[in-house]
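Shown here: the complex without one of its protein chains, the others still in place.
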Amino acid sequence: MAETPRRAAGRRLQLPLLCLLLQGATAILFAVFVRYNRETDAALWHWGNHSNADNEFYFRYPSFQDVHAMIFVGFGFLMAFLQRYGFSSVGFTFLLAAFALQWSTLVQGFFYSFHGGHIYVGMESMINADFCAGAVLISFGAILGKTGPAQLLLMALLEVVLFGLNEFVLLSLLGVKDAGGSMTIHTFGAYFGLVLSWVLYKPQLEKSKHHQGSVYHSDLFAMIGTIFLWIFWPSFNSAPTTLGNGQHRTVLNTYYSLTASTLSTFALSALVGQDGRLDMVHVQNAALAGGVVVGTSAEMMLTPFGALAAGFLAGTVSTLGYKFFTPILESKIKVQDTCGVHNLHGMPGVLGALLGVLVAGLATHEAYGDGLESVFPLIAEGQRSAMSQAIHQLFGLFVTLIFASVGGCLGGLLLKLPFLDSPPDSQCYEDQIYWEVPGEHEDLAQGPLRAEEPDTQA
Amino acid sequence: MAETPRRAAGRRLQLPLLCLLLQGATAILFAVFVRYNRETDAALWHWGNHSNADNEFYFRYPSFQDVHAMIFVGFGFLMAFLQRYGFSSVGFTFLLAAFALQWSTLVQGFFYSFHGGHIYVGMESMINADFCAGAVLISFGAILGKTGPAQLLLMALLEVVLFGLNEFVLLSLLGVKDAGGSMTIHTFGAYFGLVLSWVLYKPQLEKSKHHQGSVYHSDLFAMIGTIFLWIFWPSFNSAPTTLGNGQHRTVLNTYYSLTASTLSTFALSALVGQDGRLDMVHVQNAALAGGVVVGTSAEMMLTPFGALAAGFLAGTVSTLGYKFFTPILESKIKVQDTCGVHNLHGMPGVLGALLGVLVAGLATHEAYGDGLESVFPLIAEGQRSAMSQAIHQLFGLFVTLIFASVGGCLGGLLLKLPFLDSPPDSQCYEDQIYWEVPGEHEDLAQGPLRAEEPDTQA
Partner (left out) sequence: MAETPRRAAGRRLQLPLLCLLLQGATAILFAVFVRYNRETDAALWHWGNHSNADNEFYFRYPSFQDVHAMIFVGFGFLMAFLQRYGFSSVGFTFLLAAFALQWSTLVQGFFYSFHGGHIYVGMESMINADFCAGAVLISFGAILGKTGPAQLLLMALLEVVLFGLNEFVLLSLLGVKDAGGSMTIHTFGAYFGLVLSWVLYKPQLEKSKHHQGSVYHSDLFAMIGTIFLWIFWPSFNSAPTTLGNGQHRTVLNTYYSLTASTLSTFALSALVGQDGRLDMVHVQNAALAGGVVVGTSAEMMLTPFGALAAGFLAGTVSTLGYKFFTPILESKIKVQDTCGVHNLHGMPGVLGALLGVLVAGLATHEAYGDGLESVFPLIAEGQRSAMSQAIHQLFGLFVTLIFASVGGCLGGLLLKLPFLDSPPDSQCYEDQIYWEVPGEHEDLAQGPLRAEEPDTQA
């Protein structure tokens, strides 16, 4: 480690100072602005006359907990596939998401629940904060292994603001529907991260190539992430939808879409693999594309067949993307995409947005009945035709791509600030720069069982 | 790998074609038959006058999610105990269960919710589909490591149909109670798999013996599966029971039964172990037998003591089975049972069915009060005596054993089709045939930390 003492001292202070500064700032803003909402406040809740069973808590908390598990277990372990970057994958996910939850509570609070000088928080704001953390972690996936924790916190600081702004434009100004975030979370997070990775392009990254792969057990740790994301994705897409049939239908559509993306991923992975062998990268990632692709349309009357078809398409596109497009992305377009977020979140997110355009455009009063009010309120109230809603959905995708691209550029410039703790090209994908790392194999290999063979090599 | 190019080409196409064919077929059947039910359809839900809080979703979804975690996390990782078969254990579980969810939606739909030419789906059909996937994975456990993915998909294709048929005979025709599936899931899945394994008997399997054990970390991965199965088993048994006291009591009984099977497993494992040492195989598996053994009776008035006694017995029988019976099963009866499903699902399933016979036979109007209607509707309505219900339960076990045995034979013949991708006896329990497998140890072992020690051995 040919590191100067000054560099080490700088690193020693950079992360702690930034953590303390950000935590101090959010704490002050919390003190000034954040208050319990009607559902969480002891006094407010008892005004009026409602049963405890009516508290939003009982309708959303189980879904929220599943989302929470996806953010911290799912994303964290999914990214732990790298052989020597598990501490950072799980640990920085933990740090980034914890900060993003606080910061997005404030940012989204200003946009959505700012009344009389205060932001009111409860279950819905917690779900939205976790969603925003999801977008930040998607971007993290694109630059995984190539940035330090202080850089990542700065990225989150910027991205949370732009995420909130983009979401506000889509949901509140344009009246776009996007419950599971095909646009606001997946498309935004992916292209923000990809553009940022493009700005941070590391020409000498092949010096770290020997650490860029997985080992046997790191692939199994990653499968923990995959499986938790897969099983809980129905909760993700349905967490913010309208109660009753809305949540129920969203869950059902997502469930079937994921089964289809799993089947198409296995099919395509074996088809394009060497000697028909399956590739863990595909199974870990592309099998999840079925959750992304119905993010916009799962709450709509997509039909169970529609869910299967969408999932099948997403798994196919995603697997082919890993095999054929990611190498081109790096060599020709100079975008180094560590986790392949373009394949898992980018393309399926855009497809999901387009699927939303289609399904919204096909909405009829017959198909939705009195449920139209909750899925497409503007159509139900006669303010928009289905075609107009479809066009607004399409425009929402366009806006998201703009916000993500401009944001990724800004983020890249921010992270290139010279004093930041960026790892050198030859030490990427490597925990040791940021973590105390124990040996890989336990002493036991030369321990008790072999205690009677003293230094046979010597 | 002395493999001919033709064999490799065949393998390359077998799995993809089968996945695409099956997915195409289920997609078409979904398009023709599957529709949202009243609880998931936007229009249907708003007919009549019910509160969103009444939607089945809020009563079953948390339990469903626990079941979903058991199927994909629990079974997947439990089977990852083999040192070099973790990718296949987790990956094929993923593939098989994803297909089984679609296929059993159709099969069970034709049996239970086929009205006016359509199958109606919602939370209950999702729970039932996951249950059916559970039975398929139990059978997978018996033949783990000895079959290829295309074979497994064909097994699922057959088993899902027979599972649905057997369950329909028991629950609908015979009026048998079996909420947690001691018979329909565990007994059926185990004996189907065991008979299938008997048909597929591999006489040269000792050539793969060096891969049949675990390594230290693979045993810890397996414990992830065990613990998730253990904690969520109360949700499994209670997911389809009647609301209110029914779900609540089922959870309670299962919870206590599992604590007792855990204690008896540790007791027996140490008692029969070499030098009193505990065996991970017992802890990973037999400790779960308490969940299996109350699958039929947990919704009944088993009493908390009854739950403890049942769990204790199941843990004991299961542990002794691993120690003494599994070797005999292989050497004398020529059934190679990789995961010991006979000990975890077979014997405890049969015991659970018999316990159901006993507890049903003891049912009285006094003990169940007005709750008799929901637990034993035929007794409550005077159509059956408790004794008659008990006899029906016993007959249900008999029917299940017939269906499982005949099904396992058929399955075995199907999987012996010569063109299928069966691994040779010397390469069982080995990921490398089906997966791209990275190296076991990271380059770091000879990496940065030791970079300055060039080839000291040389």
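Brief remarks follow.
In this document, chain identifiers A and B correspond to the written order of the chains, with residue numbering beginning at 1 in each.
As a working rule, a residue touches a chain if its C-beta (ideal position, glycine included) is under 8 Å from a C-beta of that chain, and two chains touch if they have at least 3 such contacts.
Keep in mind the model is a prediction, meaning the values are calculated, not measured.
Considering the full assembly, B:Phe312 is the residue among B:Phe131, B:Phe163 or B:Phe312 that touches the omitted chain.
When the whole complex is considered, the residue among B:Cys19, B:Leu196, B:Ala260 or B:Cys428 that touches the unshown chain is B:Ala260.
By the touch criterion stated above, the residues of chain A touching the omitted chain are 3, 8-9, 11-17, 19-20, 22-23, 26-27, 30-31, 34-36, 39-47, 51-53, 55-58, 61-62, 65, 68-69, 72-73, 76-77, 80, 84, 86-87, 90-91, 94-95, 98-99, 101-102, 105, 121-123, 126, 149, 217, 221, 224, 434-445, 447-449. By the touch definition given at the top, chain B reaches the unshown chain through residues 1, 53-54, 58-59, 62-63, 66, 83-84, 210-211, 213-220, 223-224, 227-228, 230-232, 235, 242-249, 251-252, 255-256, 258-260, 262-264, 266-268, 270-271, 273-280, 283, 287, 301, 303-305, 308-309, 312, 366-372, 374-375, 427, 430, 432, 440-441, 457.
Convention: only the chains that are shown with their structure count from here on.
Rounded to a whole number, the gap between the C-alpha centres of chain A and chain B is 31 angstrom.
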